[in-house]
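Sharing a structure, written as structure tokens. Questions coming.
One protein chain is absent from this view; the other protein chains keep their places.
Order of writing sets the labels: A, B and C. Residues in every chain begin at 1.
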Amino acid sequence: MGNQRQNDWKSKIHEVIYGTHTPAGKLFDIALLIVIVYSVIIVMLESVPRIDQKYHDFLNVSEWIVTILFTIEYILRIICIKTPKKYIFSFFGVIDFISTIPKYLSVIIGGSQYMTAFRALRLLRIFRILKLVRFIGESNNLLRALKASRTKIFVFVFFVLILSVMLGTIMYLVEGPEHGFNSIPHSVYWTIVTLTTVGYGDISPETGLGQFIATIIMIVGYGVIAVPTGIVSAEYVTDRSRRKGKKVKERTCPECSTIILKEDAHYCRVCGFRLKDE
Amino acid sequence: MGNQRQNDWKSKIHEVIYGTHTPAGKLFDIALLIVIVYSVIIVMLESVPRIDQKYHDFLNVSEWIVTILFTIEYILRIICIKTPKKYIFSFFGVIDFISTIPKYLSVIIGGSQYMTAFRALRLLRIFRILKLVRFIGESNNLLRALKASRTKIFVFVFFVLILSVMLGTIMYLVEGPEHGFNSIPHSVYWTIVTLTTVGYGDISPETGLGQFIATIIMIVGYGVIAVPTGIVSAEYVTDRSRRKGKKVKERTCPECSTIILKEDAHYCRVCGFRLKDE
Amino acid sequence: MGNQRQNDWKSKIHEVIYGTHTPAGKLFDIALLIVIVYSVIIVMLESVPRIDQKYHDFLNVSEWIVTILFTIEYILRIICIKTPKKYIFSFFGVIDFISTIPKYLSVIIGGSQYMTAFRALRLLRIFRILKLVRFIGESNNLLRALKASRTKIFVFVFFVLILSVMLGTIMYLVEGPEHGFNSIPHSVYWTIVTLTTVGYGDISPETGLGQFIATIIMIVGYGVIAVPTGIVSAEYVTDRSRRKGKKVKERTCPECSTIILKEDAHYCRVCGFRLKDE
Partner (left out) sequence: MGNQRQNDWKSKIHEVIYGTHTPAGKLFDIALLIVIVYSVIIVMLESVPRIDQKYHDFLNVSEWIVTILFTIEYILRIICIKTPKKYIFSFFGVIDFISTIPKYLSVIIGGSQYMTAFRALRLLRIFRILKLVRFIGESNNLLRALKASRTKIFVFVFFVLILSVMLGTIMYLVEGPEHGFNSIPHSVYWTIVTLTTVGYGDISPETGLGQFIATIIMIVGYGVIAVPTGIVSAEYVTDRSRRKGKKVKERTCPECSTIILKEDAHYCRVCGFRLKDE
């Protein structure tokens, strides 16, 4: 009986934490969302030296409160679920753990000189923001379009990489270390910066030939940028029309249950049954 | 009777100011367009120190004339409309007010030392240019396509932001303040500059690992740029074909339910039934 | 009779210069193409101080030869055409004139000190390259797609300009002349550099707020870049399918000449004539 009461208590918490349809569940999700964004902002502000100097104590206390809240949430999630293992080793279970532990680690391992190194670990807590993905939902067909064009995008990226290595090598030979192209990897980095039209300008060709080759790389990049766009667009349009196609008023043959899509069909194409005109 | 005469006078002005179909209304709109562009150019030139020194008086007088013209226009708009409240609190009513008042404020609050700060307020007058939107009309289906893909673009921007925060944190850990990545917010700023292929080059990775990660970010950004393009393209194509589809009046053959799309059809193309002319 | 012989001579030259279908006409066009490219390269090289110093005489003589060739061509074009006026004031007639005259002007108006200024005029000869457009032909439907989306692109560019003026003003107020945003026009220039993802980095935001706003501008630009691409893509797809639609095997009703597109039509939809099955 005490066991059942405990189960009641657990299932209630489960409903609040994991559920999203009850008012309490919704409230919890929104509160969690706010706390996550707040904690991300705090971690970001803490890295700004000027702000950290002024508000160090406030930021530190804030972080401790958030960490404790996250710890309680993490423990509750484990307690109220039937198979804790499944949660702990799930994608979000691991993220929840990773975003809670660094703050504790920074305390246990003392010594101010090591601390600075371990503070970096705390920054990993930013991954908690991945929790936000939960709120996006899977209703969007964006990911489907990206998934469908996965192979093509891989081939494309692979091709861009080969192109970059070759063009990078040529530019290294043409410009050389005296114009900032220190090594082939550095030169490949420059090529990708150029091909993707980012163009920092930290390195830029200085010889006439180098600028000429750079010009060709840019125009190639300009043409090449069309390819992934074309792929995703095509995939997306196809996906839309396919799904829209399904919406078309369907009839089913009363004799053999075949789905009749053609609107001008008089006879079932499978059994030859005469369809009633609608 | 005096009331009626007044109403006649009001309705005439209303026709000129708000109307766009009468010759006078058209002339007014074009004149207003020119004055707005002129005033925007003056505000812009006034901010150029070299030009302001030379032509200060001319620019100042010009601005006063424009401001007075706008004030008269604003008052006439309020007078000649039936429900002034509706105009005053409308989008363009607020913009008209905001683009007129700063010049007056700069006079009332004297003292040359404060003036410099308040001159900035006058720059808000630039928002008057929003009035130009009126001339674009709502006939374009660009906004419709953008509106239809609103949710997807929001999800996309949200995803880009999460990605930027995480990549920015990683780059902060890798490069650190000694290579210009002063703080996480600064690092996130750099990530967005890179992801969007803007690439100022005010900050750029200097370590090998940093450049390697930057390379990945760029290629991701390169692939990611395809997504909003694909969405808007698809939405735009769909919108076009949907509207085109709507324009065609469909009829169905009363004999065999075939859908008749051709507007010049007198007979059903499937069963030869004579269609009634509509 | 002498008149007729002259006409024969004229019509032959006309065939070579204006015609593109005879072997002689083709040869002339290719030779002209090569001379144009050569002259453009010479003008470009002449502007490089190091090359000009070394090969000044060669470049100068080359240019004179090209100029004389172009002059002869220009005169022949006028002589052998029926209505010289039509050619002279045509697009290419004006370009032909503009690309020939600066070299002569540089001689007539002596004085080495003025020469340097007039040499600039000679650079306009580069416009001769526009002649190359002739070889592209009008068979491509690129221009048609661009033409069809002309209005939408104009509205788009107009909207981008309004956005740039407003965002530029805000950035001027936020960053100010002390961070390189010297004036509103300069600030608008920066905004367009950012919105179009060019990102020179000659000016870049330095305050936190400025970088935050810049981030928003970039993401807006990222989303906005999709719009013209979407427009042109849609227009281009539509144009293709429209033209392809025409290729579909058409039948004509033998009774009333109506074009029958539907492949499953048994009866002419206009006159009810029973179509023969093919």
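Following the convention adopted for this analysis, a contact is a pair of C-beta atoms (placed from the backbone, for glycine too) under 8 Å apart; a residue touches a chain by one contact, two chains touch by 3 or more.
Just so it is clear, the structure is predicted and the values come from calculations on it, not from any experiment.
Chemist: Please identify which of the visible chains the hidden chain touches across the whole complex.
Modeler: Checking the complete complex, the chain left out touches A, B, C.
Chemist: Touching the left-out chain: which of C:Ala24, C:Val48 or C:Ile75?
Modeler: With C:Ala24, C:Val48 or C:Ile75 as choices, the missing chain is touched by C:Val48.
Chemist: Using the touch definition up top, pick the residue from C:Leu173, C:Val198 or C:Val220 that touches the left-out chain.
Modeler: C:Val198
Chemist: Spell out the interface residues on chain A facing the chain that's missing from view.
Modeler: 151-152, 155-156, 158-159, 162, 165-166, 169, 172-173, 177, 182-186, 188, 194, 197-201, 204, 208, 211-212, 214-215, 218-219, 221-223, 225-227, 229-231, 233-234, 237-238, 258, 260, 262, 264-272, 274
Chemist: Need a quick check: the contact residues on chain C for the chain that isn't drawn.
Modeler: Here the touching residues of chain C are 40, 43-45, 47-49, 120, 123-124, 126-127, 129-130, 132-133, 136, 140, 142, 145-146, 153, 156-157, 160-161, 185-186, 188-189, 192-193, 195-202, 225, 228-233, 235-237, 240, 244, 263-264, 266, 277-278.
Chemist: Over the whole complex, note the residues of chain B touching the chain we left out.
Modeler: Per the touch rule, chain B residues meeting the hidden chain are 197-201, 229, 233, 270.
Everything below uses one rule, namely that only the chains that are shown with their structure count from here on.
Chemist: Which category does the touching pattern between chains fall into here: line, ring, star, complete, or other?
Modeler: complete
Chemist: When the CA atoms of chain B are placed over those of chain C, what is the turn angle between 0 and 180 degrees, to the nearest 5?
Modeler: That pair's rotation angle lands at 90 degrees.
Chemist: Find the pair in A-B or A-C that has over half of its contact pairs, by residue number, in common with B-C.
Modeler: Within A-B or A-C, the interface duplicating B-C belongs to A-B.
Chemist: Just how far, in Å, is the C-alpha centre of chain C from the one of chain A?
Modeler: 42
Chemist: Roughly how far is chain A from chain B, centre to centre by C-alpha average, rounded to an integer in Å?
Modeler: The computed centroid separation for chain A versus chain B comes out at 30 Å.
Chemist: Listing for chain C: what residues touch at least two other chains?
Modeler: Counting only residues that touch two or more other chains, chain C contributes 197-201, 229, 233, 264.
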